[in-house]
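Okay, structure first, notes after.
Of the protein chains in this complex, all but one are displayed in their positions.
And then chain A:
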Amino acid sequence: MALIQTKNIRLNSKKELEDHRDGLNFNTQASQRVITVCCGTGCLAYGASKLAQAFRDEIKSQGMELQVTVKTTGCHGFCERGPLVVIRPENTLYQRVKFGDVAEIVTETISRNNVIERLLYSAPGSTDKITCEHDVPFYKKQMRLVFGANGYIDPTSLDDYIAIGGYAALSKALFEMTADDVIDEIRHSGLRGRGGGGFATGAKWQSTREVDDALKYVICNCDEGDPGAFMDRSLMEGNPHSIIEGMLIAAYAVGAHEGYIYIRHEYPVALQNAELAIKQAKSAGLLGEAILGSEFSFDVKISQGGGAFVCGESTALMASVEGRVGEPRAKYVHTSEKGLWDHPTVLNNVETLANVPLIINKGADWFYEIGTANSKGTKIFSLVGKVNNTGLIEVPMGITLREIIYDIGGGIPNGKKFKAVQTGGPSGGCLPEDKLDLNVDFDELSKAGSMMGSGAMIVMDEDNCMVDIARYFLSFLEGESCGKCVPCREGLKRMRQILDRIIAGDGQEGDIETLTDLSEALTMGALCGLGGSAGNPVLSTLRHFQNEYEAHIKDKRCPAGVCKPLITYNIIDGNCTGCNLCVKACPVNAITSQGKKQPVILDQTKCTKCGACYDVCRLDAVEVK
């Protein structure tokens, strides 16, 4: 990736920023074609960085550097189909592009304007080839206000961000609005925090603004400890300046001059891109002293997290920034009044902050029109698990789960049946099929016993066991609990033990009641949100899937075939052709061949139930019961 900015300029006024932007527009018209290669984490895992280099080499060897730009971008959302390559301005989308396709793309598509059919997307079960990015069903129902720029800009280029209108909201706030105007605008937009709780952003800023203290802080929460969510990561990696701009506007509104971006260390690219963006913004006069020649100054530092889920909680996060152990404290005093080093602090999520420049640019009314009565704007979800099109999607609030999972997600793979969707992470819950027509927003999800949370949506099919999922969340939270308060420390352990027992086939009459009681005790007694919401996954699975619990407890059976102690693997003689694939796969030699075309024999006493035979058998001759 190009780490150097072309020109080292300092922007000293609103006009200089605008002139600079106009100059950039001129340049983009001069080089007409752009090959964008997604270099988000998903596509990188499929070899996108080698691919980008190959494009650069090929363009060079064909002597087309002046006409064609190769641009590496952040995640486009459609990670399932990576590596993605989009040719602009036509927006031709090529998916699963390989190293060997590069020369052909340059010769055919770039030079001769021919589309290469083989690399186009077609929806599962259809042979229709789709050429343009916007026509792919995955993108069609989305409204990519915050996330859309990711596919167009190089996150390491400040000029790219400025060219699409970056920092215009900052200059508007600084030169045309008072701090109160900014807060009013955010309040009227109806923006609610995307970090989980859905707290009104304007009200939060207001309460920090009102405290009389010369030292205030703005912190951006990019901890994203919620397993299954990766939108904050992708925004920070793909468009770091939009978050810095959001922080600047927040700081201007509340009167802060210092800020932190808290990033977990598992996100090295986010760290690197945020660091570079800060450096660029500083040297351009967009961060630091006398921003854009105004009297306002604000500086940002990065603080690294060490991979503890509880550090996403506001008080724990601040303790961690101060260099202490990330343990929450009771919140009788709000962090908006006494936060980092006891000074008033605004803590906002990455996605919340990325919405801010849009609202300032386009106005509160525009934003207010999108979404539902009490949840405005769009939300980015990570749509993962047992769904055909996994990835990141941005949709208007109020869209139904069915539209998300079937229209955008393309339904459940391999003809399996939908069972549940888990939303809101460890604090959320599982929703069954009869909730598919629910309109997704903060309030509707809560009403149904789940949560918006950070926006992870994990789709599960008939092969997932809901008791196992409940146990999974409990053991996750047990491991992440800081252990400071008794209800959480002891309660989670006890609940996990009960579920372990149920899964082992030793479930007892009364277990369900005890689990319910303990969940409620946690809700009432825990010090912070981790323990306080820990009962949700249990309560929601009990509410919607009690029959599965009963099958485990009363019939000693796992209907989904997941819980090891309750299942056995068997060979269906009629289906087995003796191909011996499973014999090779079995790590403990529990399967023996009986010769060619003879069904194999599985020795239950040796079998460790690892499932390797089930995975390799192509003839459905291994069954799990």
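Heads up, the rule we're going with is that a residue touches a chain if its C-beta (ideal position, glycine included) is under 8 Å from a C-beta of that chain, and two chains touch if they have at least 3 such contacts; residues count from 1.
Quick note on the criterion: contacts and distances are computed from a predicted model.
Student: Please identify the absent chain by the protein name in its UniProt record; candidates are "ABC transporter substrate-binding protein", "NAD(P)H-dependent oxidoreductase subunit E", "Molybdopterin dehydrogenase" or "Thiamine biosynthesis protein ThiS".
Tutor: Matching "ABC transporter substrate-binding protein", "NAD(P)H-dependent oxidoreductase subunit E", "Molybdopterin dehydrogenase" or "Thiamine biosynthesis protein ThiS" to the record, the invisible chain is "NAD(P)H-dependent oxidoreductase subunit E".
Student: Looking at the whole complex, which of A:E16, A:D181 or A:E266 touches the chain that is not displayed?
Tutor: Spelled out, the listed residue whose C-beta touches the missing chain is A:E266.
Student: Using the document's definition of touch, tell me which of A:V34, A:A179 or A:C610 contacts the absent chain.
Tutor: Per the contact definition at the top, the residue touching the missing chain is A:C610.
Student: If I consider the whole complex, including the chain that's not displayed, which of A:L17, A:V321 or A:C528 touches that chain?
Tutor: Reading the full complex, the residue touching the unseen chain is A:V321.
Student: Out of A:S303, A:T335 or A:N536, which touches the unshown chain?
Tutor: That would be A:S303, which touches the missing chain.
Student: Considering the entire assembly, which residues of chain A contact the chain that has been omitted?
Tutor: 41-42, 44-46, 79-80, 224-230, 233-234, 265-268, 302-309, 320-326, 382, 384-386, 390-392, 422, 425, 456, 458-460, 464, 469, 472-473, 476, 479-480, 482, 585, 587, 608, 610-612, 615-616
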